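A protein chain is absent from this complex, but the other protein chains hold their places.
Entry: subunit A
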Amino acid sequence: MSTDDRDADPTFGDYGGQYVPEALMPALQELEDAYERYVLENEDGFMDEFRERLREFGGRPTPLQRADRLSERYDREIYLKREDLLHGGAHKLNNALGQVLLAKYMGKERIVAETGAGQHGTATAMAAAHLEMPCEIYMGRTDVNRQRPNVYRMRMNGAEVNPVDAGSATLKEAINETMRDWATTVENTHYVIGSIVGPHPFPKLVRDFQAVIGQETREQIQEQAGRLPDSVIACAGGGSNTMGTFHAFVDDEESAELRSTDDSSGQSPREHVGLYAVEAGGSSLEIDEENALAPNSATLSTGTDGVLHGAMTKLLQSGDGQIMESHSVSAGLDYAGVGPELSHLVETGRVTPVSVGDEAALNGFHRLSRLEGIIPALETSHAFGYLEESHGDLGDLIVVNVSGRGDKDLETVLEETEKRDLEAAPDVEVFDGE
């Protein structure tokens, strides 16, 4: 199976498509055209300029670091892909820089974007400042309140931040509002969507900009460990760091079908790389159907097929089709949908969806901070929660994508830690009384 489908197919198996108001369809066609020409064909040297800017402005390549103390703790080799060291502190810049640059090549005059935890917003604001594009960001009011440092950073870079009050005032509502803006201004504006979600070609476009994570990881692990990893772990909200990390490994699958294909092509069988998408289990995986509330954001694990924000994908929804309010301690994972390509890869069995709850994620946060001197984003912390719980099943060589750094989450972490008795946490009371 390959997801390197460099054609105009708007779907991944049963998922994907273009479910948007008619006014946006010409813009999607224009974007498809630009995607094919600039991204896939490197017209006018677009991809060369993108890679160059990622190096110089973004700080790529990011390191693949052997985590000595985690390796010792779990008695196996643990490597960390350090996307937290990318400019801005998260993998989000890969996509934001790519799309803002693409918008420039397309002759657009204005950028809009949605953001959840704020990392995509800050990355977009940085890219827009770097490339001289006016930029407006929509962010749920709940997220504005729990991610204040990122709001400041966006404004420092000259972006306007528009709080959205509808619904639970998180990522889902921010996407709705950005789509409304785009539907009004589509003739001169590009919507920099922040994950591998939305209508075609966004899921492929964003994946291709993020695929650099997995490409580097693949080269680095072979160089540093001498072989491919047994397992790759990444947290999944919409799924952009997940798919960016997994994409280069999707074909590394030891299946009967692949072996026969490889035999006929004279190549040796591939090693099998397990791909684990760690979702936010929140406080419970149980769904409150009556009140349309999911106390989690584990869409891949518990969702059902439907259409949201332009794509057919897996969703947290009621039996009637109303989208549920999701929950996660991590603003960046707090979303009732997920990228259609991930839905497809889960459906075909290539990607294994797993989940850990808020508490395991908070423990993951504190553990990584203390053991390795890396303060991870709360999103990323879910991956370390899963590593703690399941390392015994993941083989001898494991890569975890550190999708972002956790400075933005410190207030939330202190508050949430105080409510709980967490084994890995420091005594947070001393933070108040100095």
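A few comments on the model shown:
Operating definition for what follows: contacts are C-beta pairs under 8 Å (C-beta built on N, C-alpha and C of every residue); 3 or more make two chains touch, one makes a residue touch a chain; residues count from 1.
We adopt the following convention: contacts and distances are computed from a predicted model.
Set against the options "Branched-chain amino acid ABC transporter permease", "CoA-binding domain protein", "Tryptophan synthase alpha chain" or "Methylmalonyl-CoA mutase, large subunit", the UniProt name belonging to the omitted chain is "Tryptophan synthase alpha chain". The residue touching the chain not shown here, chosen from A:9, A:305 or A:411, is A:305.
Summary of contacts with the chain left out: across A:21, A:45 or A:349, the touching residue is A:21. Contact with the undisplayed chain is limited, among A:37, A:51 or A:180, to A:180. Although one chain is not displayed, its contacts with subunit A can still be listed: residues 17-27, 29, 166-167, 172, 176, 179-180, 183-187, 292, 304-310, 312, 315, 317, 319-323.
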